[in-house]
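What follows is a set of notes on a single structure, which appears directly below.
Every protein chain of the complex appears in place save one, which is left out.
Then we have chain A:
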Amino acid sequence: MKKLWHALVSLFCRPAAKIGLGILVTVGFIAGVLSWQGFTSVMGVTNSEEFCVGCHTMQANLHELKDTVHWSNRSGVRAKCADCHVPHDFTDKMARKMKASVEVWSHITGEISTPEKFEENRLRLAQNEWARFRANGSKECRSCHDYKSMDFEKMRETSREAMRGAAQRNQSCLDCHKGIAHHKPATGNSRNPAFDGLMQAASSVSAKEGAVYYNVFPRTLYLDEALSQTAGKLEIAAAVKVLQEKGDAQQVEISAWRKSKGFGRVWYGHFGKNITQATLEKNVAQDAQRIKVTESREDPNTGLVWQKTSGVFWIKKGEVVEKIDPLWSVARDSYKSSCSVCHKQPDEAHFDANTWPGLFGGMVGFTSMDKDTQALVLKYLQSNSSDFKQAGH
């Protein structure tokens, strides 16, 4: 160790006795030029598309890009992997390059070594990228797309106002434009953590017989107290009347409306309003012994006859809460945060219960709500729509 140190000291500090200063500097200069050139070349190579898709894992990602406007378009400007995914400033770029050691590591260890394994991790990886873009205001996008250079008049009418607002707020592109270059991760199977709180609350509820409770999560309905024969599905936020409890099971009565046309499998909470409460199996829905019809009425808007129905089913104990408010509060938070990212969300009572599903269905694809949250938010919007807020208008 000491020997090495001495060798280094003499290498750097002992003056050259035989070689001229000019030659030393010249050789050093040439070596410097070559090293720097080599360094930037390596930076360039590791930023190239060929390098990025060099491992088998990334090839599917390139394939996804090929279907988008960032791959080919009428003006021939295109984005390569590094244009979006590697910061352009020196410091951040170096940090990112070193961070890529994690990617190399997970490739070597096999944690993410195939397109299939990538797919399993897509949501997490996308969230990393989304967080990065959120923090830097989508800086990489904006090295090409600059608000200052946008001609809003040339935009489609539908885009114009949204883009003007975004420019005023200096908004990060990815706030709205997620999933434009690669497939958006499927969020359908992930879970909104807010449901955990609701389910915990539900598990400690001791139900009183004869009182009305609200379902906190989509549940299976059963025909028997042993919970062995499936009757259908109880929707989120559906109201049930608890009749009795036996062991782990609860007997509940559901009162709802159904359309007389078809098999009457779908039950709705209110007359003439498409707010689903439960979906029954075909044979159960047709079972006149089990399902009581107490009233028939024609909906003047559609000419369809609706029937007031009720049925008694079993559910697992500990799945309902006394008040609907905590559910609505989860829904309201989700509605506000998800929708206001891109536009001012309309008032709940701005539309009626039968208009909301179409509007909501058209927009929800832009959000990252999982499917249960989607169902809950739609239920919330419908249940607080203009149909139920007449007094306010």
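One rule holds in what follows: contacts are C-beta pairs under 8 Å (C-beta built on N, C-alpha and C of every residue); 3 or more make two chains touch, one makes a residue touch a chain; residues count from 1.
Heads up, the rule we're going with is that contacts and distances are computed from a predicted model.
Q: Leaving aside the chains you can see, what is the UniProt protein name of the one that's missing? Options: "Energy-coupling factor transporter transmembrane protein EcfT", "Sulfate transport system ATP-binding protein", "TorE protein" or "Carboxymuconolactone decarboxylase-like domain-containing protein".
A: When "Energy-coupling factor transporter transmembrane protein EcfT", "Sulfate transport system ATP-binding protein", "TorE protein" or "Carboxymuconolactone decarboxylase-like domain-containing protein" are compared with UniProt, the left-out chain turns out to be "TorE protein".
Q: Which of these, A:S48, A:N121, A:N136 or A:T220, touches the one chain of the complex that we don't see?
A: A:N136
Q: Specify the residue from the set A:H6, A:H56, A:K99 or A:K323 that touches the hidden chain.
A: The one listed residue touching the chain not shown is A:K99.
Q: Among A:V9, A:L24, A:V104 or A:V293, which one touches the chain that has been omitted from the display?
A: For the chain that is not drawn, the touching residue is A:L24.
Q: Give the residue, chosen from A:T91, A:S149 or A:N301, that touches the chain omitted from the document.
A: Candidates A:T91, A:S149 or A:N301; residue touching the omitted chain: A:T91.
Q: Residues on chain A that touch the omitted chain in the whole complex?
A: Listed in rising order, the touching residues are 11, 16-19, 24, 27-28, 30-32, 34-36, 38-39, 87, 89, 91-92, 94-99, 131-132, 135-137, 139.
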